[in-house]
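Removed: one protein chain of the complex. Kept in place: all other protein chains.
This part shows chain A:
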Amino acid sequence: MDVDISIRVDGDTHRLSVDTRTTVLDTLRERLGITSPKKGCDHGQCGACTVLLNGRRVNSCLLLAVAHDGAEIVTAAGLAVDGQMHPMQRSFIEHDAFQCGYCTPGQIVSAVAMLGEAAAGWPSFATPAGEQPATPDSGGMRDDEIRERMSGNLCRCAAYANIVPAIREVAEA
């Protein structure tokens, strides 16, 4: 069965008819040709497909497009504004926080959203009881907070030891 939906991706509105079985990830990649989010597992286990959905990071392979009519989606491509890379993107390049680059758009979207979550005071497993994960004047986040919060994004090239300082630098800025 096909259903008409409309979604906004990186600022552009797309109206299309989707199979009710189609995920948001396949809608982006196979229907709209927006291949910034990647497919690593199609099962919510790797994070390569991470996008912002209405401002929050999600695994787009786990969402059905039909359930997201009217959604606002931002991919890593959309984080770059007016051709200028997002600071997180620049920091990933500077720290060589990737090799093959397949996990990278997902890592970057996830990192941007994660800093927002921490700034909003959402604790993680690594947050000591009663403490704030990151405050604007505490100068960013501890490495174990970053590692914990980024563990939904696998990198098989294993650039983790570069991803953490790349994110820390943005967090401290």
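Keep this in mind: contacts are C-beta pairs under 8 Å (C-beta built on N, C-alpha and C of every residue); 3 or more make two chains touch, one makes a residue touch a chain; residues count from 1.
FYI, contacts and distances are computed from a predicted model.
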Not-shown chain resolves in UniProt (candidates "Fe-S cluster assembly ATPase SufC", "HEAT repeat domain-containing protein", "Xanthine dehydrogenase" or "Putative ABC transport system permease protein") to "Xanthine dehydrogenase"
Consider the whole complex, including the chain that is not shown, and state which of A:Cys46, A:Ala134 or A:Val170 touches that chain. A:Cys46
In chain A, positions touching the absent partner: 19, 21-22, 26, 29-30, 33, 35-43, 45-46, 48, 75-77, 79-80, 85, 89, 92-94, 96, 98-105, 108, 126, 144, 146-148, 150-151, 153-164
